[in-house]
Every structure is written in C-alpha cells, then in structure tokens.
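Note that one protein chain is taken out, while the other chains of the complex remain in position.
When the chains are written out, they are named A and B in that same order, and each has its own residue count from 1.
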Amino acid sequence: MWRQSEILLKDRSRGFHIVTSEIQAALNSMFADGQPSVGLCHLFLHHTSASLAINENADPDVRGDLERHFSVLAPENAPHYRHTLEGPDDMPAHIKSVLIGPELTVPLRKGKLVLGTWQGIYLCEHRDHGGRRTLTITVQGE
Amino acid sequence: MWRQSEILLKDRSRGFHIVTSEIQAALNSMFADGQPSVGLCHLFLHHTSASLAINENADPDVRGDLERHFSVLAPENAPHYRHTLEGPDDMPAHIKSVLIGPELTVPLRKGKLVLGTWQGIYLCEHRDHGGRRTLTITVQGE
Partner (left out) sequence: MWRQSEILLKDRSRGFHIVTSEIQAALNSMFADGQPSVGLCHLFLHHTSASLAINENADPDVRGDLERHFSVLAPENAPHYRHTLEGPDDMPAHIKSVLIGPELTVPLRKGKLVLGTWQGIYLCEHRDHGGRRTLTITVQGE
C-alpha cells in the first residue's frame, strides 16, 4: 500500500511552526478508503532554506528560543559568507536547513502519526519571506 | 513484511551512549521466525530532549567530546532563553534534539543492521535526569 502526494504548506513568518494537524489532515485525505494499520510516513520539503523537525508542542517559548538560538548558530552577515546576493537571511537559511534537514520519517499506527505526548512536527521557516512551501508526503504500510 | 514494536531504553546519564546491541536484540525478537533478507529499520524516539545519532563505536573520548561540544553549541543559561521553568538543562536539550534529530533509518541485510566498521547507534541523552526513553522500531523488508 503506497501513496504519494504533494501538498503546499501555507505561508509562514520566519520561525519554528507546528504543522502536525496539517500533516495528519493530508494523511486522512490520502487514505479516505481505509488507513494502514502499520506504516511509515515520509515528509520531504522541496526547499533549501527551510527544514522539518520534531520538538515540543506546548510552550511557544520553546519555538521562540529555537529561532533565537539557531540565529546565533547561523548568524546573518558572518564575515566568511560569500553567497550574499539573495539577502542577509539567505545563507543562514541554507546553514540551518543543513543542520536540521529537509526530511523526516514518522511511524504510523492505525492511520495516526505515532508521536510522543510532547512531540509536534515543525516547519522551520528560515527566510524572512519564504512564501508557501511544497512538501511531498510518501506513505506506505499494510 | 512489516513489524512495529515499542521498547523502553534503560535510564542513562546525560551524554552520548551506544545502544546498538539493544536495538539488534529487539530486532532479533521481532523476527524470531525468520529475518528479512533486505530491509530497513526505522527508529523513532518519543521525546523532545533526547536524540538518536550514528557515530564512532570505539574510543569513549569521542562520546565525551561530543557531550562537551554540544554543550558549547547549546549552553545552559543563554540570555535569550525564555523557556527556563524546567531547569537549566531543558532548553539546551530541546536545541540538541532539533540539531541531532529523534529518528534514524538503518539498512538491514540478512536480519542484521548494515553499519560501517566504526559505526554505532547512539542514544543522546540531553537531560541530567531523563529517565527511561521510549522508542518505536518499525521494520519492513522482504
């Protein structure tokens, strides 16, 4: 049982955003005729300046601290950057995307994402104005 | 051929720990009736303050250096942290978990994890007292 679907995530501001319910809704529509009882869901972002992560779904300060801290790890205007034509937020965005990664695999059980109590799926938007982001969801299971 | 199992890793101190043999033992019990000849093993940690990695399995100084260096990259008590109620080790643990990630896929061949000579699977415990950690193992193959 294989399904693959490309979806557009809505436009978001720079920062770390929870998208778990958008992903689960896409899964539900991909399996309108019956969910796999066991499987894996693979998420793949088509971009080099955003990324996908899994972390705390409760206190929004965690997402704010992540944005602030990753902007310390990959600051704007570092003297060693040569790729600067696309704006000061661009090269830090590439670095953050390599650090965090554009893809994730999450287990499925009875059609639901298997996540810990405190886990949510994040879209990490590293550009000031990244626009909508394209995601390929590939699901397999039995 | 699909299998999914939830296991509890034992309580570990803050730091980087090799868990390859625990994972391989869980795989052996999941396939007591015959292993897949080719497959993939997906490991998913249900937590936001620990992570999974693959690195050097020999010199324990590598694991010590990783603990020391990640605690430089994500220090305690950074002035920009607002999520501080759960202790000074908590927000750094979330950052390390986003940097390293809570999930891994490892190839399987003849029922064994395909790892390079020097590779081991790490549980990276980022809390001072993280307790036991829950892991969902999903295996598929033929």
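For this structure, a couple of remarks:
Following the convention adopted for this analysis, a residue touches a chain if its C-beta (ideal position, glycine included) is under 8 Å from a C-beta of that chain, and two chains touch if they have at least 3 such contacts.
Bear in mind that the values here come from a model prediction, so they are computed numbers and not experimental data.
Here one chain is not drawn; of B:L66, B:M91 or B:L123, the residue touching it is B:L66.
Hidden from this view is one chain, which touches subunit B at 38-40, 53-56, 59, 61-62, 64-66, 68-70, 72-73, 99-101, 104-107, 109, 114-119, 122, 140-142. Mapped onto subunit A, contacts with the missing chain fall at residues 2-4, 42, 44-48, 73-74, 78, 80-83, 91, 94-95, 97-99, 101-103, 105, 134, 136, 138, 140.
To be clear about the criterion, only the chains that are shown with their structure count from here on.
If you average the Cα atoms of subunit A and of subunit B, the two centres end up 20 Å apart.
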